[in-house]
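First the structure, then my questions, so here it is.
Every protein chain except one is present and positioned as in the full complex.
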Amino acid sequence: MPAPLHPLTSLTAACCTAAVTTAAGSWPLSVAVSAAAAVLAVRAGAGRRVLTAAAAVLLPLGLSLLMLHGLFFPEGRTVLAAWGPARVTAEGLAFALEAGTRTGACVLVLLLFSFTVSAPDLVAALNVRGLPPQFSFVLASALTLLPAVAGRLGAIRTAQESRGLVLGGGALARLAAVRVQMVPLVLGLLEESGHRAQALEARGFGRPGPRTSYREVPDPPAQRRLRAVLLVLAAAAVALRLGASWPAAGLL
Amino acid sequence: MSQQPLTLPATGPGDGSAAGRPAGTTTAQRNRRLLELAGAAAIAATYLFLVLTQPADIANGPASAAALVALGGFLLGAILLVAAALPVLPTSTLVLMPVALVLNVVLGQLMGTTGLPFYLDAIGTVLIAVLAGPAAGAATGALSTIVWSFFNPTVLPFAAGAALIGFLAGLAARSGLFRRFYLAPVAGFVTGILAGVVSAPIAAFVFGGTAGLGTGAVVSAFRAMGDTLLAAITKQALISDPMDKAIVFAIAALLVYALPRRTTFQFAFVRRFRVLAGKTPAVTPDA
Partner (left out) sequence: MTGAGPAAAVGTHDMLAARINSFSFHGDAAPALRNVEFGVRAGTLTAVLGGSGSGKTTLGKLLAGWHRPGHSGTLAGWLELAGERLEFRGGGDDPRINPAGWSDRVGYVPQDAAAMLSTVRSTVAEELAFGLENRGTPRPDMLREVGRIADLTGLAAFLDRDPATLSGGELRRLAIACAVITEPQVLVLDEPLASLDAAGVIVVRDLIARLTKAGTAVVVLSQSADGLARSAARWLVLDGGTAAAGGRPRELLRSPELARSGVVLHAVTHTAPAVRAGLPAGAAPVLELDGLGFCYPGAGGAAGERPLLRDLHLRVRPGEVVAITGPNGAGKSTLLRHLNGLLQPLAGEVRVQGRSIASLPTGRVAAAVGLLFQHPRDQLFERTVLREVGFGLRRLRGREAGAAADAALDAVGLSGEAGTHPAELPASKQRLLALATALARRPAVLALDEPTVGLDRHGLAVLRRAIDAEVARGAAVILVTHDPLFASSTAHRVLVLEGGALREP
């Protein structure tokens, strides 16, 4: 790539790819998109993280789809095998394949975006575009808080074990243990957020009027044009699909 | 750089706790109201459209048009709701949103360790709604879903459902349902029914099924009886969601009553609508 991708370019690319894949609804395209996303993720050095996160989402979904449509598909006509109420139909398997690959492609493309984008750049780019600063605050702050809170939960757990709290036992005992861990966590987070609100107000966060940005994210004109083209393509794909199936969808 | 005045003009309510007050006369307020209505209308219209025009024959594969309509309509609705609520939320509420998201994730995982077969992924949203009101709850639900989709893109289409949960939790708190501990799960149950019904078309048309094996098995059972996919998923949602939300509301109530009074009373919404019972009632159960 000649210039690093502007965060909005990669965001647009991801969203447009997802939209086009969904509109196309053809499993070979979905598989190709998934493979391309996986390759790009590996080349960007985020392969493991993207694939782990995708697997955590897609494996249960895929198995669920396979069980649901593979065994029970009343609309299916080509019966391949049947055990009692369960019937394996070609249509059902095709449906599972189609739905699974479509979701898989979208998930991989969007994860590729979120695991390769630089969050500070994205926030700066969104702010410059005039998005409310509140939105980028929630986004960036959540990304900062998540790992911190996981560490905090560990600290609470060790502190409480030292007080004689024994983890384990039946579901009720574990529920009680969870409550005991939740209270300091929630209390601490709420109190901190109260302090943070005061600090943000004092630093002018609630102030009306225009803002400026310290961080500069270069946005070459070529990428602006690319984004426009991608948006037009996606819009065309969606319009084609809606136009094609509108009458077929059994409109009132 | 002009210096700001030391005081704010003396109009408007104290600190604008975004508790859906009757619309004022300024155009800004009217525009926000319009955005809110448009958002709600987009969600309702999408739902009606999907239910009324659901493809009769899905044998040729999942309907792409329905998926696009479901995605577009629900996302648009969620974004409109966020756009209406976000700019007027006070900073003290805004800082709670990342916290809600983190709590949704972390407490959901923590509850997962108890082995209960529920998702329990809305505890933070409900907690914030109880403390800061329906508008904050709706914005929290939608926004935290959008941010969480950075890690799990499949939750993105459910943003509208999450907004509905936050909104209804805030309404329940405002009407005093959290003053009696046994009423909170009831409110959660009703919320779960509505949220489940609204979210079912997304599962059906966008994903073609449900994300978990347990829920998938329930849907399979209804399919085996010959239900359409949407009907089967809606029935499954009506079985699991109300129970799930009843538990979530109960946990949120438990947490709210475990907080010190000074923490809960710093929220104008809690003070104004007397969301919580007095200090020493026998309503807080012992775990």
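Lettered A and B in written order, each chain numbered from 1.
Please note the rule applied: a residue touches a chain if its C-beta (ideal position, glycine included) is under 8 Å from a C-beta of that chain, and two chains touch if they have at least 3 such contacts.
As the structure is a computational prediction, the values presented were derived from the model and not from experiment.
The chain not shown here is touched by just one of A:Ala99, A:Leu145, A:Leu175 or A:Ala234, and that residue is A:Leu145. Contact between chain A and the unshown chain involves residues 119-120, 123, 133, 136-137, 140-141, 144-145, 148, 152, 155-156, 158-167, 180-181, 183-184, 187-188, 191-192, 195-196, 198-207, 209-216.
Hidden from this view is one chain, which touches chain B at 1, 3-8, 10, 14-15, 98, 257-266, 268, 271, 284.
Just so we're on the same page, only the chains that are shown with their structure count from here on.
Per-chain Cα centroids separate chain A from chain B by 18 Å. The residues of chain A lying in touch with chain B in their complex are 19, 22-25, 53, 56-57, 60-61, 63-65, 67-69, 71-77, 85-86, 91, 94-96, 98-100, 102-103, 106-107, 110-111, 114, 132, 134-135, 137-139, 141-146, 149-150, 153, 171, 174-176, 178-179, 181-183, 185-187, 189-191, 193-194, 196-197, 200-201, 205-207, 238, 241-242, 244-246, 248-252. Of all residues in chain B, those touching chain A in their complex are 4, 52-53, 55-69, 71-72, 82-83, 86-87, 89-92, 94-99, 101-103, 105-107, 110-111, 113-116, 127, 131, 143-144, 147, 149-154, 156, 206-213, 215-217, 219-220, 223-224, 226-227, 251, 254-255, 258-260, 263, 266, 287.
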